[in-house]
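Encoded as structure tokens, the structure appears first; notes follow it.
Shown here: the complex without one of its protein chains, the others still in place.
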Amino acid sequence: MTLLRAQVSAARPRRRASFARIERPLIGVLAVAAFLAAWQIVGSREIIRSDLISYPSEIVATFIEMSRSGELGANVTVTLIEFVEGFIPACLFGVAAGLALALSRRLRYLVAPLFAALYSAPMIAFVPVIVVWFGVGRESKITMVFLAAVIPIIINTAAGVNEVSEAWIRAVRAFGAGRRQIIAKAILPGAFPAVMAGIRLGIGRSIVSLVAAEMYVSIFGIGRLIQVYSNSGKAAPIFVLVGIISTFGLVCVNALRTLEARLAPWRGGR
Amino acid sequence: MSDAAATEGAGKSARRRTTDRRERLLLGALGIILLFGAWQLAADWGLLNPTIGSSPTLIARAFVAQWQSGDLLADLRVSMGEFAAGFLLALVVGVALGIAMGMSRILEYAVDPFIWFLYSSPLIALYPVIVVWLGFGTTTVIAVSFLLTVVSVVVNTLAGVRSVEPMLVRAVRAFGGGRRAIITKVILPASVPLIAAGARIGLGRALLGVVLGEMFSSNAGLGFRISYYAGRLRTADVFVALLLLIAIGLATDKVFKHIEARLQRWRPR
Partner (left out) sequence: MSHLVVDGLRLLYEQGAGGEDFLALDDVNFAIGDGEFVTIVGPSGCGKSTLLMLIAALLRPSAGSIRLNGRAVATPGWDRALVFQDFALLPWRTVLKNVELGLELKGVAPSARQEIARRHLQMVGLRAFERHFPHQLSGGMRQRVGIARALSVEPEILLMDEPFGALDAQIRQVMGSELLRIWERDRKTILFVTHDIDEAIYLADRVIVMSASPGRVVREIRIALERPRRLEIRNRPDFTAYRQEIWDLLEEQVRSSGSWEEADDAASRAG
């Protein structure tokens, strides 16, 4: 509860407690509903040209149409597969590499400039080069996903391993654990939240890179659809695609959060 | 036992730290040299097709050629201009909105779902919508850059405002300070660390937005050049632009870290 409001309300009699709890979701829902309603009215009545901004009911109709024709299904599947094929290896390789880096200070210093450059560089800028190297097909897209995801995963894993509390390592060692066991029982669990953070970052970056790569050159995929419909002059299909990409991102992030809660319940709520 | 854990412990002596720093610089430089060296060798020994893989020497030559023709400077100016515009706009709007949300419960609850949506979804999704509205050109680039950055700034500013200790607000009130005094003397200064962090994250996103916009809906700037040269298989030229973008990303990040550090001098270690 914010300060200024707290100070002000302290000078007045207290609000009814029961109302306060539903206030937040209620106002949120009202705001979104108002927004959608306004959108619907402005679009369907052509107060602003509907091919520029569309409106909710048209978007839903377009979505249904695109799904039924199979266009959506085919392209989304292609993109999804490209994502998985790039992301899973990125996770595996990234965690392993992060671990290796964390264990050797010298190695870390050696590759630090390269990683710093890759991390702060706009990944999209690599797309044309990757396409030149790997061709216009699936390989370049998968490579982009891998590249975009692996960097934050490595960096966060390395940082996470480094920050694992000395106390835990000492505790495990005190019971006679060897190197491999220390890694398994103290370091990996301890670094887990950081690894998850890296993976979460990786998802966002790789989706962006993937879609950008598909927009750049592709025969199939969501990115390609975006390019096609960008030139069609109608906004409705674009919004459908926007919704799909956003939903995918949201689903991934939430799935990850649930996974994290399941695997590491000792962390407590975020 | 990992030597990482051993050496990174608190309580390093000062001498340890300077040798550490020296090691970091030397090995870092070595890493870069190894990378470019191996690259050059691969090109020289025919392991790499120079047209596709390019090489450090080819890139250097292309750089000089672009610089002398004036093309490079022109592209640089366009990109940096769009970058600055998008970023600064996002900073101003983002901080204002963040503070407003922090001080008004209704505003916060109403805007929150939208911010959450923009924050969790990959913002490239919005790019096509912007193009439909604003067409092609610099305005779109700046708009994309703005959108990608503003969310990060708002979220962090809001967190900053929330982190302000109510006790400090009370102190200012006790001396007769009104709303304006509270904002300028407590909320803004107290939120600065988190705002700075949000801005730094925003930097990367703003640059991304610029490249994205230029690659797909512009005909000037470094991002555009990358796709332009790539289409003509002039890989060396592509790398010039690419490396330049990386350098800009690194430099602005470094500068900002510096600014952040200075702004936080008052914090306890």
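Which chain is which? They are A and B, in the order written, and residues in each are numbered from 1.
In this section, a contact is a pair of C-beta atoms (placed from the backbone, for glycine too) under 8 Å apart; a residue touches a chain by one contact, two chains touch by 3 or more.
Keep in mind that what you see is a predicted model, and the values were worked out from it rather than measured.
Q: Taking the full complex into account, find the residue in B:Ile99, B:Ile115, B:Val129 or B:Val186 that is in contact with the omitted chain.
A: In the complete complex, the chain left out is touched by residue B:Val186.
Q: With respect to the chain omitted from the figure, which of B:Val172, B:Leu222 or B:Ile246 is a touching residue?
A: Touches the omitted chain: B:Val172.
Q: Taking the full complex into account, what residues of chain B touch the chain not shown?
A: 167-168, 170-177, 181, 185-186, 189-190, 192, 265-268
The working rule: only the chains that are shown with their structure count from here on.
Q: CA centre of chain A versus CA centre of chain B: separation in Å?
A: Taking the average C-alpha coordinate of chain A and of chain B, the gap between them is 18 Å.
Q: Which residues of chain B touch chain A in the complex?
A: 1-5, 7-9, 23-24, 26-32, 34-35, 52-53, 102-103, 105-106, 109-114, 117, 120-129, 131-133, 161-162, 164-166, 169-170, 173, 179, 182, 187, 204, 207-208, 210-212, 215-216, 222-223, 226-227, 229-231, 233, 235, 238-239, 241-242, 245-246, 249-250, 253
Q: Of all residues in chain A, which touch chain B in the complex?
A: 2-7, 23-24, 26-32, 35, 52-53, 102-106, 108-114, 116-118, 120-129, 131-133, 161-162, 164, 166, 169, 173, 179, 182, 187, 204, 207-208, 211-212, 215-216, 226, 229-230, 235, 238-239, 241-243, 245-250, 253
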